[in-house]
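Here it is: the structure, laid out below.
The complex is shown incomplete by one protein chain, all other protein chains being positioned as in the whole.
Each chain carries a letter (A, B and C) given by its place in the written order, and its residues are counted from 1.
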Amino acid sequence: MTKTAKIPVGILGATGTVGQRFIQLLEQHPWFEVAWIAASERSFGKTYEEAAKWKMKTPIPKKVASLKLSAADPKGAPKVIFAALDADIAREMEPAFAGAGCAVISNSSAFRMHPQVPLVIPEINADHIKLIDSQSWRKQSGGFMVTNSNCSVMGLALALAPLHKAFGIEAIFAVTMQAISGAGYPGVPSMDILGNVVPFIRNEEEKMQEEAGKLLGTLKAHEVAPADFVISSHCNRVAVEDGHTESISIKLKKRATAEEIIAAWRDFRGMVTDLNLPFAPEVPIFYDERPDRPQPRLDIERGHGMTVSCGRLRPCSLLDWKFTMLSHNTIRGAAGAALLNAELLKAKGYFG
Amino acid sequence: MTKTAKIPVGILGATGTVGQRFIQLLEQHPWFEVAWIAASERSFGKTYEEAAKWKMKTPIPKKVASLKLSAADPKGAPKVIFAALDADIAREMEPAFAGAGCAVISNSSAFRMHPQVPLVIPEINADHIKLIDSQSWRKQSGGFMVTNSNCSVMGLALALAPLHKAFGIEAIFAVTMQAISGAGYPGVPSMDILGNVVPFIRNEEEKMQEEAGKLLGTLKAHEVAPADFVISSHCNRVAVEDGHTESISIKLKKRATAEEIIAAWRDFRGMVTDLNLPFAPEVPIFYDERPDRPQPRLDIERGHGMTVSCGRLRPCSLLDWKFTMLSHNTIRGAAGAALLNAELLKAKGYFG
Amino acid sequence: MTKTAKIPVGILGATGTVGQRFIQLLEQHPWFEVAWIAASERSFGKTYEEAAKWKMKTPIPKKVASLKLSAADPKGAPKVIFAALDADIAREMEPAFAGAGCAVISNSSAFRMHPQVPLVIPEINADHIKLIDSQSWRKQSGGFMVTNSNCSVMGLALALAPLHKAFGIEAIFAVTMQAISGAGYPGVPSMDILGNVVPFIRNEEEKMQEEAGKLLGTLKAHEVAPADFVISSHCNRVAVEDGHTESISIKLKKRATAEEIIAAWRDFRGMVTDLNLPFAPEVPIFYDERPDRPQPRLDIERGHGMTVSCGRLRPCSLLDWKFTMLSHNTIRGAAGAALLNAELLKAKGYFG
Partner (left out) sequence: MTKTAKIPVGILGATGTVGQRFIQLLEQHPWFEVAWIAASERSFGKTYEEAAKWKMKTPIPKKVASLKLSAADPKGAPKVIFAALDADIAREMEPAFAGAGCAVISNSSAFRMHPQVPLVIPEINADHIKLIDSQSWRKQSGGFMVTNSNCSVMGLALALAPLHKAFGIEAIFAVTMQAISGAGYPGVPSMDILGNVVPFIRNEEEKMQEEAGKLLGTLKAHEVAPADFVISSHCNRVAVEDGHTESISIKLKKRATAEEIIAAWRDFRGMVTDLNLPFAPEVPIFYDERPDRPQPRLDIERGHGMTVSCGRLRPCSLLDWKFTMLSHNTIRGAAGAALLNAELLKAKGYFG
């Protein structure tokens, strides 16, 4: 491989909302290039331009526009696969690809809680990728699987990580106001959300508890011991395009002042600073001092959508502290998260 | 007074959002009729139709349309006054009217926490109106003042009231998603809220703690001993026209099952059932069993905007129970609340 | 039939958006009552409450909530049928019901342009129902079919009708800004319309030309000679829940002043004033003099959703006059239109 050759990657579920985001974010990626795409059967053989209802705000990258959709079969697929599949389909398809020797970087919920599948946010728990070595796929074919968390958890886990390390966290109260893009396309009917709030997102509250625990947990021999905090969450859908806003209260194990908390956020750089990952934001967590921020419409693009914004830190009369957190649900919370995972794996030598 | 004669009432701040709602709700009221209106100086002498930027969805009632705006002076004003003023103006004007012998039914925050001014939701604490007898205005001129709470508190207090009585409440976590109409007109700029969430409403979180305590408090000799629960709240503005949605968790003093809580809500009729108040809803609290309800766009008109909707009762891993609550912020949370207070006062003989 | 007995009616497509509106509007109808409902096969045998995703703002009428969904078969169906079906399904099902002796009052586009099927807005062309006598179904079984127009045409045709009669219309330019409810449920994905305009609605521009011509056309022996004006339209979808707003310019055959046009609208009562139809609005067309009206959020409920609002009449530098028109797309433009057609048929003796 010459110095400038990029690693060819494939995308499963390439025509959906997260698949489109993958293609957009990979357009000028220095390490990877989209070489293979697959979607549902009815798209097979069409060009991407014909098959996808493209909803991104930048044009379809020219190379991908004319790429033909392949059958979702590991034969002929590249060795690095981004998977943007619904959980039901992922449950069958992702093991098939991992078993055939592919590195499957998945955004689906299907295997997130599987004991040998790492659930990773590189800044927080890059070390969890060692679980890969325990995977049966790895042993058989060299293939493996890595996942990122639910979009409502990603920003929360990042905001908690430095506090968890510095002070310990005992309890978390989190109420989400989630963007419509989190439900994909066609997703939320406009009749349901225009001028409205929907106080229910299926399975979301359950995922928040278990995934946050695994992300902030400790790697043991062949599995992760989850963090021992309690999370209670309420998940709501609001009329916002991109960006999950969360009202969060926390109880710490060790006392901390507002200054200490803000410093912990500001100083946080995470476990990947020495790796120079192209998609890692310079500042993973930005604390905004303005009294009415962060706001999705204004702050979501910070760090190209990879920086989590916190604001309004103030005492909580029930737990210790309360604050507002915002993260970009389809970049930091989905495609960008997976991309960063892939960069970590590459940097750590997992792509051969 | 003949059987059909209605009590003439005046409206201070008649051209604002809450003032308009008063005029709309009073259009066909069996007991009261709008006889006098006042607003800021620049409206003086104009007809209501000329002066008001009418934003209600029903036409201006004909009688009021041609009514001329008076100066905001107790001379010539009726004895019953609904006040829909900004707090700064209310602070001066409401005592002037009460001191001149008027019954001031106020929606402003200016005197809510004044020890001798009752803060009333008739179903919850109708007995608090006895505080009136301690008011200096009452002693001097016969005038007095009664207030209703902030729009974010009203629905919360109603949802808590039957549980507080039956089981005792120790702690409350509440995150609001509040409608734009709560900020009046012009209020929230569209650039701030379209497709957005604003995680800050000035003074709102402070009001939630103190007003809920007073509403659910106990009447002592000359003041109210506040309820002893702790409230922690986060207040957010969302792109909803009418209807504040709240994600609420509670810790009870005495254990209760979901069935017992729902029964407490459903059986609740409040302290005014025997008074036949025209604006009192048949059902003050409706528990909606559908998994994704209540929603502002669909459920806000229940009980003509006077019924509070609860839904999604489920265990909270941190406190005891969590649920969603919805109430109409400009009816149950403002003009309708004041109107119900006036009906209570009339029924109790305070209007002579 | 005793004095108070109501005519039993059936609803085809009862669970969809228009079907729901039928059920809502019929709840307290003095002449009709819902006795039979049908929807797609997967709903068969369920109660309405179980089968429908009810999206109206009033609760499901109690009687209908427990009604079981029947198979869509004329056997066992009442003789009066409201049809709220997609065009493809209507094309097969409506003739089956008409052929079996039912009066089919259809909201679908399937047979609107059929030469023997009247396309009716009672105030405009009640006389067109005579076409029924030419229908083959009528001759065979007594059954027949009557339709109402597309939701984008209804308000336009009403606004044009008095001008067409008084002055003649030569040309119409109409640009629509249509509400999301016009596309049914789930209909428009929120990702497509939140903070957006979609400048395309399939087949809508074509329908506007042909349906307006038939509505304002002249009844001949066995068919309608369409009005001879030219319509050019642009159809757009906007983020509005209910209410189609249209920017309209017109060229008249005979000169008219603004006063004459407004008078023609205000004086218009239509062809049904002597019939006392319960759902006919007192004022079919309301001219609003305020400079920034009509607006969907504020004016859509006028006349219980059956009154069309016009405003901003001013000279057009290209044609003669321009103005804004607003009508409620799921009441005046769909279910309410069909209901008014049914009332006309009843009053004219077509229901036996």
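In the analysis below, a contact is a pair of C-beta atoms (placed from the backbone, for glycine too) under 8 Å apart; a residue touches a chain by one contact, two chains touch by 3 or more.
Everything quoted here is computed from the prediction, not taken from an experiment.
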item	value
Selected residue (touches chain absent from view) among B:Gln24, B:Ser181, B:Ser309 or B:Asn341	B:Ser181
Hidden partner chain, touching residue among C:Gly19, C:Pro74 or C:Pro296	C:Pro296
Omitted-chain contact residue, chosen from C:Gln28, C:Thr257, C:Asn276 or C:Ser317	C:Ser317
Touching the absent chain when the full complex is considered, from C:Glu33, C:Glu94, C:Glu211 or C:Glu241	C:Glu241
Chain C residues touching the omitted chain (full complex)	171-173, 175, 177, 194-200, 209, 230-232, 234, 236, 238-241, 245, 247, 249, 291-298, 311-312, 316-319, 322, 324
Residues in chain A touching the chain absent from view	55-58, 194-195, 241, 297-301
Contact footprint on chain B, counting only the chain that is left out	17, 55, 180-181, 185-195, 239, 241
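As a working rule, only the chains that are shown with their structure count from here on.
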item	value
Interface residue identity across copies chain A, chain C - same or different by half	same
Chain B and chain C, separation of their C-alpha mean positions in angstrom	40
Separation of mean Cα positions, chain B and chain A [Å, integer]	43
Chain A and chain C: spacing of chain centres that average the CA atoms, whole Å	47
Residues of chain B engaged with two or more neighbouring chains	194-195, 241, 297-298
